[in-house]
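Only one protein chain is missing; all other protein chains are in place.
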Amino acid sequence: MPHAQLDLNIPTGDEVKTTTCYMCACRCGIRVHLKDQKIRYIDGNPEHPVNRGVICAKGSAGIMQHYSPARLSKPLLRVGERGKREFREIEWDEALALATKWLGDIRATDPDALAFFTGRDQSQALTGWWAQQFGTINYAAHGGFCSVNMAAAGMYTLGGSFWEFGEPDWDLTQYLMLWGVAEDHDSNPIKLGLGKLKARGAKIVAINPVRSGYGAIADEWVPINPGTDGLLAGALIHELLRTDRIDLDYLVRYTNAHYLVIRDPGAADDGLIARNSDGHALCAVRNISKRNPSPPNPPLEGEGYMLARADAIDISPLIVGEYALADGRKAVPAFHLFAERFLSDEYAPDTVTAACGVGADTIRRLARELAETAFDNAIRIPQRWTDANGREHTEMIGRPVAMHAMRGISAHANGFHTCRTLHLLQMLLGAIDTPGSFRYQPPYPKPAPPPNRPGKSRKDNGALDAGPLGYVHAPEDLLVDADGKPRRIDKAFSWEHPFAAHGMLQNVIANAWAGDPRRIDTLFLFMANMGWNSAMNTTQTRQMLTDRDATTGDYRIPRIIYVDAYDSETVAYADLVLPDTTYLERHDCVSMLDRPISDADAASDAIRQPVLQPDRDVRPFQSVLLDLGARLGLPGMVDSNGAAIYRDYADYIVRHERSQGVGLLAGWRGAEGTKKGIGEPNPDQLDRYIENGCFWHEPVPVAGRYYKMANRDYLDWAKNLGFIGSNAPIVLEFYAEKLQRFRLAALGHGAMQPPESERERVAKYFDPLPFYYGSMEIDPASQRNPSPPNPPLEGEGRNPQRGRFDLSAITQRPMFMYHAWGSQNRWLRQIATRNYLYLHPDTAAANGVDDGDWIWLVAPRGRIRVQAKLHAGTSPGTVWTWNAIGKRKGAWALSANAPEDVDGFLLNHLIDESLPRAGESPGYANADPVTGQAAWFDLRVRIERDEAPSHPGHRIDVAARGVAA
Amino acid sequence: MRPSFSIICFTTLSGTGYGLLFLIGIVLVSASPIGSPNSLLIALCVGFVLTSVGLLASLAHLGRPSRAWRAFSQWRSSWLSREGIASLVTVPVMAAVGFALCNPPHGRFTLRALGLLLAACCMVTVTCTARIYSSLPPIRAWHNRFTLPGYLLLGLTGGAVWFCAIVASNAADADSVSLAYSILLANALVIAPASALFKRTYWRHIDALTPITTAVATGLDRLGDASSFEQPHTEENYLTREMGFALARKHSVSLRALAFWTVLAAPLFSVAVALMFGGGLLLTCVLWLVVFASTAAILVERWLFFAEATHSVKSYYN
Partner (left out) sequence: MTMLPTPSAKKLGLVIDLDTCVGCHACAVACKEWNDGGQFGPLPDSDPYGAQPDGVWFNRVHSYNVLPTSAGSATSAMTVHFPRSCLHCETPACVTVCPTGASYKRADDGIVLVDEDKCIGCQLCAWACPYGAREISEQRGTMQKCTLCVDRIYNETLDPADRQPACVMACPTRARHFGDLGDPNSDISKLVDERDGYALMPEFGYQPVNRYLPPRARRDGNSSAASKTLTDTAIDPQKLPPILRWIDRALSR
């Protein structure tokens, strides 16, 4: 009898609980199978809208994260020097009393002396509100170093974005262009989607210096030189314009391309949109009545046209030409300005080819393929819908060209404009929220940009007048002092980075250390590994954390409170460590007020429920935060008697109302649990979620699935759910007038103007139409051509060895690891315990490097010793590695000789957080001048051989930070 | 393939042991005068010890040695199982031979029959051992027509040097001496050269094997030429350790030469000593030296047998 013991009917466990995965920000639904109160198995929840049952490597390995030996188990108080990992375990009472004392003192004197930065936070709806109630402007999560370029360019252009708020139409697209995407937050939906595209035979194009992962299965790999996508996209636009393959009707219906832009150089309103006395934007239309449709041809300036409200319907707007306004001044349609720019030779394929590393013929072919797919293979869905103006349509026309872009675009100092270029390219193709194209995910679209501005001042109760993060619409919204200097510790929303909608966590430590723009008292960090892989310039960042003031002998950053669940590198730098639970031990909320998990066809939000009780003395951070708030007596957290309003986070999720009837969760609201979106709190809400697999999923009405920005069926639905304030159409900002307001300020107009030192920079980068510029630190285009298309910014001349750094160095997310967390996971770390520097065989040969050699990677900041590996799928001008595999000895409960430390490496040691500036304080952030997005991928390097290339071992040679800069 | 010490000991010692036992059997069959049975008895004991130690060594290779008895069950398909059974069957045959030698007088026929049985058992056992390896298609250095004769020949030459040394050490009478001399000559002139030359042919054969390319192993040859970009795991695993063993060419060349010349020359050297100095203590010492050298050479040969063999799974890791 073979296999006597084989029993094929063993139950998987004795209990199954659903919850939401936290092994990355994708937030899939999972089923946790429990056996004897231990986790037997975690698999994907087949009902869940995000992952539909699939689960990635990290998600499955969650079990080993939960049982990781690196879990923290008790609050820790530092007893030795910072960085030495010498702590005393303390009780929670002592820990919270201490934190309350520190924070209470700050709040009483100078609330902004608290810098509260919450890293990879999935509870920003709570933490942002808490910061607001505390009254500090110095709050943000990690977005500034992550993908704010995508978020901001999207929100200021579309009222949605590639980042988190939109997705390709996986079911209908025939042509997908992936711009700089390795993994994205939408890990599983993208993979499910790619699977669908493959099954349908749709074409996938990967624009990426590296061919791996998604790029590996793409039909076409376009190995672009890093940082030059703006040129490539511009050249595609050039070609579409040149060949007249554009969807002009789409532009005039859904965008402001036809809006007239005042052309009056030197005037205070030059470049602003022409408006009538009621403030309505104007356009030029043919001066013809409906009865007489034959236009005078060609219409002469001032003749044959008239001005009309640009949002009027049934008009025939003109999109090129110069027109006179009522006051006699000239104005041109925004499209005209756009076409002038992109039809110029600057964006011709033959011009950009050298800088991009993409053949001119390829560019022309790609443009042709885009047009063929969008126009010759347009989709027509026989679906009735009503547009925002109340007109009925019998069908939905689709452009089955979808684009998706992420950090390959974002993590460059030109990412905002590059991303806007992509959005304009999509608009030209009529490919935003149409069948087959990029689609919004509710609650998006919102007005571009949404109305909420960052809080600036404190109310009587000490709370900020608005949440600390928001969208700056005009110079008046900036957080600058009377001299125009930054108010925030990270310099977000200052003239240096006006649209820093996600803050700039990457510069907090350097700024706080330098006391520029101010000193802080307490740095309160939550799940951001700022002592390692989250930091730029990691070596010196670690020094700043331990650096003492020469005169007082105190740490220059006086206090650090850190909340982590695991023994990360950053734990070593905290004065007080508050240990969090694992994701399977707490309530959590994936809220519509933060970054929900909706897909294009439905609004969704979700919760986490504790599936296991902690076996250590740890507490969920969100509950701790509410507890701290109550101890501090923060408004909204204590009642009139000073008693805590909320028992814990679960209680807050259910009972807290942001505005009447709007809380963290949109599902099962109202006393009976029958309301959606808006409704009084429902005490049983969490039970309803749990019964439904811990998520809420509300489908968009069929007639509202496309053209959401101008589809009444959608807009009414979204308004009823409280997603948007009105059902007015959302106009796509082809022309970003908001930027022009900043440029005008820089040119000396208006009440709020930048200080002299910032004028040139603001004037240059606040261009209302997208443009390409070489990134600040480097300029590959200029290194190849003697005369650069645009002179680089202050990077010029700052580095005497400029030009000698002939390679771009970038990182990619490995699909099986999440940043730093994966290495404590006994399964995931077996996949990659070390990382290599990948380079093209030709690059290796040119540098005398063999496969497997140990070499030096040299950047202006210093050098690191790494192991080289050859990869034909890497573009010859680029070297790359997997992100965050390298670890620091002592962290993550790894043994001292772990390859993560001995052999693996972080590129971060070589990446500047600020551009050096002569003098005391650091220069501009190494970031996008518009948004403050960290320019990780602008790093330029060169390779030097080592004398003993077969002798293994990683080393870091980065000079210590002496005096400032 | 990773040259595992236990398996090398096993195949070398048991091969040699069975070679020795085989010779005992042949001597009995050939009915040549054997002189005092002591030499044969001692040789029989040594053969028993060698094969037993070899088999015990093979147990060390098992993950669950306590369950080794289970290995006798699958004789219908498994050469390892057959080898186990054959080696087990050989034990009572050895005992019978020993009993017969200890309890003369016996009819010539009994001894001849027992000798034949013993020789056959040994031959079968070594054949089984060889077939364990030669029946593994993924290891082309083993899966060929050279493996079996190689095992038989090397077992025989190994057995022969032991035989000579044992008999010479006990040589009380002329019959024993002439027996030792004849085996010595047979080995030096026929068996050892045949083994060495055969081994060389084997090496030529495996050198001529074209490695399975990664493209063929993955079937990606239909697209083009494939090579690893990333391995499934950055550190070593069972497969890369066990089947990914790679021996540097220069080591291989010198070790082969060592094994070849030692197997070939050591017996000849003892013949030369015998010719020059005749029998006696010196020759006995030399013969034991030859035992040592030849056994060591066979160990080297066996080490190479593993170390030079590549497994097809390695093609996935290239």
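Order as written gives the chain letters A and B; numbering starts at 1 within each chain.
In the analysis below, a residue touches a chain if its C-beta (ideal position, glycine included) is under 8 Å from a C-beta of that chain, and two chains touch if they have at least 3 such contacts.
Source: prediction; values computed, not measured.
Q: I'm checking contacts with the chain that's been left out. Which of A:Y139, A:W221 or A:F416 qualifies?
A: Hidden-chain contact among the options goes to A:W221.
Q: Which listed residue, A:A95, A:V252 or A:A703, touches the chain dropped from view?
A: Residue touching the absent chain, from the options given: A:V252.
Q: Pick out which of A:A25, A:C56, A:L236 or A:A388 touches the chain that's been left out of the picture.
A: From the options A:A25, A:C56, A:L236 or A:A388, the contact with the absent chain belongs to A:C56.
Q: Which of these touches the unseen chain: A:L72, A:L172 or A:A339?
A: The missing chain is touched by A:A339.
Q: Using the document's definition of touch, tell me which of A:Q613, A:S726, A:N897 or A:S950 contacts the absent chain.
A: Touches the omitted chain: A:N897.
Q: For chain B, which residues lie in contact with the unshown chain of the complex?
A: 1, 61-65, 67-68, 70-74, 76-81, 84, 132, 135-139, 212, 214-233, 235-239, 242-243, 311-313, 316-317
Q: So which bits of chain A touch the chain we can't see?
A: Spelled out for chain A, the touching residues are 2-12, 35, 40-44, 46, 51, 53-61, 63, 69, 187-188, 191-192, 194-195, 198-199, 203, 211-221, 241-245, 248-249, 252-253, 258, 286, 293, 295, 297-299, 312-321, 335-336, 339-340, 343, 359, 361-362, 364-365, 368-369, 372, 815-816, 824, 826-831, 833, 871-873, 893-895, 897-899, 902.
One rule holds for everything that comes next: only the chains that are shown with their structure count from here on.
Q: Over in the complex, which chain B residues touch chain A? Could you list them?
A: 229, 232-235
Q: In the complex, go through chain A and note every residue touching chain B.
A: Those in contact with chain B are residues 212, 830-834, 871-873, 899.
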